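This part shows chain A:
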Amino acid sequence: MFDTAGVKPLIEVKGLKMYFPITAGVFRSHVGDVKAVDDVSFTIFEGETLGLVGESGCGKSTCGRAILRLYEPTAGSVVIDGQDVLGADQGLLRRMRPKMQMVFQDPQASLNPRMTVAAIIGEPLDEHTTLSKAEKLARIYELMDQVGLNRDFANRYPHEFSGGQRQRIGIARALALNPKFIVCDEPIAALDVSIQAQVVNLLEELQDRLGLTYLFISHDLSMVRHIADRVAVMYLGQIIELSPRDAIYAEPLHPYTQALLSAVPEPDPEAEKTRRRIILTGDVPSPANPPKGCNFCTRCPKVMDICRVEEPRLTEIRPGRFVSCHLYDETAGATAAPGATPSNNNTAIQQGE
Partner candidate 1 sequence: MFTFTLRRLMIAIPTLLIISLVIFLLLEAAPGDPLGDVPLTVPPEVKAKMREALGLNSPWWVRYILWLKQFFWVEPVHLWDALFGTHFGDGMQRVISFQSRQPVMQIIAERMPQTLMVVGLAYVVGVLIALPIGIISAYRQYSWFDNIGTFVSMIGFSVPTFFTGVVLIIVFAVKLQWFPSVYDTTLKVTDAASFWAQVRQMVMPVTVLALYNAAQISRFMRASMLDNLGQDYVRTARAKGLTEKVVVLIHVLRNSLIPVVTVIALGVPTIFGGAIITEQVFKVNGLGQQLILSIHANDMPMVMTLTFIFAILIVLFNLVADLLYGILDPRIRYD
Partner candidate 2 sequence: MKLRTALMGAAASLALAPAAFAERGSDGQVNVLYWQAPSTMNPYLSSGTKDVEASSLVLEPFAGFDETGVVIPRLVTEVPSLENGGISEDLKTITWHITPGTKWSDGTDLTADDAVFTYEYCTHPEGGCAQEARYEGIEKVEAVDPLTVKITYKEPRPNPFTAFTGATSPILQKAQFANCLGAAASSCTDQNFMPIGTGPFVVTEFKTNDVIQMIANPNYRDPAKPAFSTLMLKGGGDAAAAGRAVLETGEFDYAWNLQLAPDVLAGMEAKGKGKLVVGFGTLVERIEMNMTDPSPALPEGERSTAAHAHPFLSDIRVRTALSKAIDREILVEIGYGQAGRPTCNLVPAPAMFASDNTDCLTQDVEGAKALLDEAGWTDSDGDGIRDKDGMKLSVVYQTSTNAVRQDFQSIIKQWWNDIGVEVELKNIDGSVYFGGDAGSPDTFQKFYADVEMYANNFDGTDPEPYLAQYTCEKAPKPENQWQGENINRFCDPAYDAMVVELGKTGDIEARATLAKKMNDMLTKDSMVVVPLVDRGRVSAHSNTLGGVVLNTWDSELWNASDWYRMK
């Protein structure tokens, strides 16, 4: 999995920026931006799952939507399967849509309450194919089988289903056009634990069967660990760490990743008693007004002077492992051992800002 050489990159994101302008004054002059996604670059290889994690408001969902051009990004380029998504005109974009699909966070909100399951799953078929009515129904049934929905449910409405079943409907809709790439935008966040497992298993199964490529956006680090091949961690609009899964869980490099992982509780009372947590202080700063220097410098337990001045860059410090932190700078690298276990006083429990 470290070796990505022989595999073809399917998605290439370069310098993606999604700014939402802030206007003020009588003439609505442009006074600043909410930098929801600020210069994000990564590659997803064919058949791979890239996990994108981070706290709410860090821009991960915006990033996923901008890649599919559900928003008009401010800058950057996104190439999917050799085709430029951001440069495409509306007609071309529409023709490219079948290739890239999305599964949404809230299965309740992402299904039109006034459409039947068949209509929801059939909508992409209406838009992009010229199947006859019977063919379409056959395809819908096929998709329902694929995601494990009873065919009898075809004429029911979304509200008649439980969360997990709704998410299956959403997945079936995404699969309808045989996409290559699916952005899964927190697909399990709204589900119960037992149901989460069902959905994740289904996604994995479908990936194996159909050779799909996923961008799996989630704040649930344990689920990401399960499904992703590589993991990117976002903080305040930027990717601060991008590594293969096993490496990042075994040895998180960025102080934020370390804190994030340490905060996940373990369903094991014994382990929980002894486990040390890094409690981050305060809240995430506003993306409209990010701190100077490193975005994480306001909450970082290992903050250095340089962090408040200079913005770190995402650099590959080990094969396949990218980190954006001054701790690993050529110059500063010596002072902090990579992967140092968090153990100093700075990590004590603190509240407030």
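Everything that follows uses one rule, which is that contacts are C-beta pairs under 8 Å (C-beta built on N, C-alpha and C of every residue); 3 or more make two chains touch, one makes a residue touch a chain; residues count from 1.
With respect to how the candidates were assembled, all candidates are chains of the complex that A comes from, given by their letters.
Computed from a predicted model, the values in this text were never measured in an experiment.
Undergrad: Using the contact rule from the top, which of the candidates 1 or 2 touches chain A in this complex?
TA: 1
Undergrad: What residues on chain A touch candidate 1, complex-wise?
TA: 24-28
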